[in-house]
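A single protein chain has been omitted; all remaining protein chains appear in their positions.
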Amino acid sequence: MILNSSLNSIAYSSTLPPDWPGGFWWHWLLFTVIIIVFALTLVMGFIWIERRGMGRMQARLGPNQAGPFGLLQPVADALKILLKEDIIPAKADRIVHWLAPVVAFAPALMIFAVVPFGDGAMLADLDIGILYVVAIASISAIGIFMAGWGSSNKYSMLGAMRGIASVVSYEIPVVLAIAGVVLVAGSMSLNQIVLAQDIPFILLQPLGFLLFFIGGCAEINRSPFDLMEADSELTAGFHTEYSGMKFAMFYLMEYAEAVAISAIIATLFLGGWRGPLLPPWLWFVLKVIFVFFIMVWTRTTLPRVRIDQLMALAWKFLFPLALINLIVTAIQILVWPDALPWILVPINLAIMALLILLWSKLFKLGWGRVEV
Amino acid sequence: MRDTRYARIMVLKTEPFILNIGPVHPSTHGVFRMRTTLDGEVVVDVEPVFGYLHRGIEKLAEERTYTGVIPLTDRLDYVASMSNNLAYCLAVEKLAGISVPERAEYLRVILAELQRIASHLIAVGAFLNDCGAFFTPFLYMFREREKIVDLFEMVSGQRLLYNYMRIGGFNQDVPDEFLPALDKLLAQMPRFIEEYERLLKENEILLARAKGVGILPKEVAINISASGPVLRASGVKWDIRKKDPYSIYDRFDFDIPTGEVGDCYDRYRVRVEEMRQSLRIINQARRQLPAGEVKSEVPHLVRPPAGEAYAHIEAPKGELGFHLVSDNSIAPYRCHIRAPSLLNLTALRDMAIGWKVADLIIIFGSIDIVMGEIDR
Amino acid sequence: MTVALSGKEIATKIEERFPGSVVKSSPDSLVVKSEFLLDVATFLKTTPDLDFDYLTAITAIDYYDRFEVVYQLTSIKHNHSLMVKTHCYGRDNLSLPSVVGLWRGADFQEREIYDLMGISFDGHPNMKRIVLWEGFEGHPLRKDYGT
Partner (left out) sequence: MKFERYGIGIAKGLRVTIRHLFRHPVTVQYPEQRLNISRRTRGNELIWDKVKCTGCATCAKSCPQGAIQIVTSTSMEENKYEVEQIEVDTGYCISCGLCVEACPFEALYMGYAYERAKYRRGEVVQANEQLLPSPQRQRSGYMYPKIADELPRQTLLIERITEEK
């Protein structure tokens, strides 16, 4: 409730004239605090949801000892991990090894700067908000590669290479999928995109949503694309050699990225903070949790793909579909700029079904064995 | 000048590097080391290194009484102790010419087949886990295995190292509550196997990962002495229960599931089908189970006549054989164990070369080895 | 039912082909001279009506005066089996021909015998210790080990 009222006041204050004395700084301070609190709380919530939800799906209970329903488990984990010794391998590149978690973690928080929690309730209503998101989200990959390189461990290196490969390939379908949304909304500001969603864009851009969801999962390395830390292959991938607080940073980064991607998906496709009855921020949080739950669900069920299959999926499946999606959207905007959205919904769904059927028949992904 | 320098920069040259997978690694199923040479992600060479769990069971057996070896056999393939007990007892019975009462034979079949299901559940679960399905199939399989282990605990008193079979039968009859519980289990089991089938059998990602990966051709499989599901997945219809029936397996009606190409997916399928066939055998044995003694008259210290005997069974992992040599004393003169895991492991290098690291892991998982048996 | 072929019958067949190769034969096994082992093994594997394509197990037994190496052969095609033995005299620098070229299943088992019994196999591509570490002294499965 406190958050709610403060958010409302922020929404109010953001409409104040820009020459309001100290307005900018108050705004900055409040939203920085809100973002950090929001992101970290939601990260803890996500860790809890993932562990409990997965536990129940796997016919067990999940952590339930710390606090009511085990809600304090992330806190307990954090405390434990803070007390652990920070080990740096003897042959590690110490500076890179030290810097990597920070480089990886910071961008995940920075993404929230442009995510609206309510109408205009955001740190910075950038006109190029979505470009900012795309640009910032890729920086984590550098941190991951630094971690892989700096630990001088072959597992880490393999994991980091996989991470870079997947981020580089998946950036393209993700950006193209976003482009479709931008065309429909007519703006790059996330707040404007939300305001444009009289019906959620998941209905207008079903293919775009699917592509963005798959691409987003791959980019933040959620299962089934969790190749860079592939537990059964590379022990822990890029963070094999990390312990203590640095490991905690990576752990947080993983979930903060999941929160960020869920938030972006909720904003772009599910109507962001819009919704009846409940306050906007609550709608937003509920949607974020819903998206994340689907991620947990798929993680529980699906096996991991192989690296060449991952690449092939990006380049042969998602990339052409994203291009076609973009072209189809552009044509729709050009030809029927005033078409009723409810007519476009079934058309777009039909196009999605057709394209997916076609691509399923046409392309074989992955090539398997290599002669050595 | 300039051209050559650029050429040197432009040529992408990769250098193979050596990666030690194991001995402590989440998916090496124990303390096993694969010394792999990798070219990027591609496996160029694999050399299995083991021996970290070597306890010298064959040597220890030479200093114990024939009965005292049974607890040792538990520790071979520790996820299928009943089968090990059975193989060893059959070898001693063959050596000493001891007959086993009818009821004990039936109970042996029931327990050995339950053990096969339990072992295959672990094998399949671990294989799917290696494929990256985050512990879900593994935990489901463990739940089913738990039901079987409950029964074993009921009859033998322990959950892992049963030490239940004795030379000439069993040390004690099964308790009264065993058979009702078994019936309940038999009624439930098919439904759960169906459910696991639904979970991942047709999953596109699993098909992409496992189909056509790690193919072991028929001729190679025979040549490297593979046995059990690994051999059958390659299309060889070879099951000792059918081909050389020991105990009373000739009385039951069951099929030998075989694969077509011998890839990881076939090995997975063969194991699941074998679980169904085992259930069939147990159902038949349960119906025919006679009353009576469970142990024939066997002296406290068995002293077989001098000679040697080789008895083999179709253990869950493959052909488990005991080669016993007796010198008419109370301890075996030599006890050689033909471990299926060890010989199936020979296939790893053939199957894995040319595939990626991720494939190496699932190929290794599909062989289904237990280190206790390899190192002995 | 896997038919255990009579060692005596097979022995006569082998004798026809390689005179003087069989030392002893009994209904359940036959003993061949170690220098003829590879020839006999090839014969057993390639003769169409024997066709022992599957090497079930190899084991070695220490009888103090000699080492007996036992080959359990099976034919998947005809479903019969045979126990072939060979003897190895002495305690040091023992060697036998390797059958890895015929049955690759012998790979690990021969290494194991080398490791634990101390019989090395000529022609094995990778003759080194398998369960014990390099540099381990002695061969533990020998009866005189540790005494």
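A, B and C label the chains in the order they appear, each numbered from 1.
The working rule: a contact is a pair of C-beta atoms (placed from the backbone, for glycine too) under 8 Å apart; a residue touches a chain by one contact, two chains touch by 3 or more.
On a predicted model such as this, the values are computed, not experimentally measured, just so you know.
Trainee: Just list which of the chains on display the missing one touches.
Mentor: Taken over the complete structure, the missing chain's partners among displayed chains are A, B.
Trainee: Determine which one of B:V44, B:A181 or B:V220 touches the chain that has been left out.
Mentor: Of the listed residues, the one touching the omitted chain is B:A181.
Trainee: Can you tell me which of B:N163, B:Q277 or B:T346 touches the chain that was removed from the display?
Mentor: The single option touching the absent chain is B:N163.
Trainee: Considering the complete complex, identify which of A:L126, A:I333 or A:I356 is in touch with the unshown chain.
Mentor: Considering the complete complex, A:I356 is the one touching the chain left out.
Trainee: Which listed residue, B:P16, B:P71 or B:P217, touches the chain dropped from view?
Mentor: B:P71
Trainee: I'm checking contacts with the chain that's been left out. Which of B:D45, B:E62, B:E102 or B:E153 qualifies?
Mentor: Touching the chain that is not displayed is residue B:E153.
Trainee: In terms of residues, what is the contact footprint of the unshown chain on chain A?
Mentor: Spelled out for chain A, the touching residues are 53, 55-61, 64, 297-298, 300-302, 305, 309, 312-313, 356-357, 359-361, 363-366.
Trainee: Which residue numbers on chain B touch the omitted chain?
Mentor: 64-65, 67-72, 136, 140, 143, 146-147, 150-151, 153-158, 161, 163, 171-172, 175, 177, 181, 184-185, 188, 195, 198-208, 300
In this text, only the chains that are shown with their structure count from here on.
Trainee: Please find which chain has its CA centre nearest to the centre of all protein CA atoms in view.
Mentor: It is chain B that sits nearest the middle.
Trainee: Could you grab the centroid distance between chain A and chain B? Build each centroid from C-alpha atoms only and quote it in angstrom.
Mentor: Result: the chain centres lie 43 Å from each other.
Trainee: How many Å are there between the centre of chain A and the centre of chain C, using C-alpha atoms for each centre?
Mentor: The answer is 62 Å.
Trainee: Could you list, by residue number, the parts of chain B that touch chain C in their complex?
Mentor: 50-51, 54, 56, 58-59, 220, 222-226, 236, 238, 240, 243-245, 308, 310, 312, 319, 321, 323, 325, 333-334, 336, 338, 342-343, 345-346, 375-376
Trainee: So in the complex, which bits of chain B are touching chain A?
Mentor: Counting only chain B, the residues touching chain A are 17, 19, 25-27, 39, 41-44, 128-136, 139-140, 143, 199-200, 203, 205-206, 208-209, 212-213, 353-359, 361.
Trainee: Would you mind writing out the residues of chain C in touch with chain B in their complex?
Mentor: Result: residues 1-2, 53-57, 59, 61-62, 70, 72, 76, 79, 83, 103-109, 112, 116, 129-133, 140-141, 145 of chain C touch chain B.
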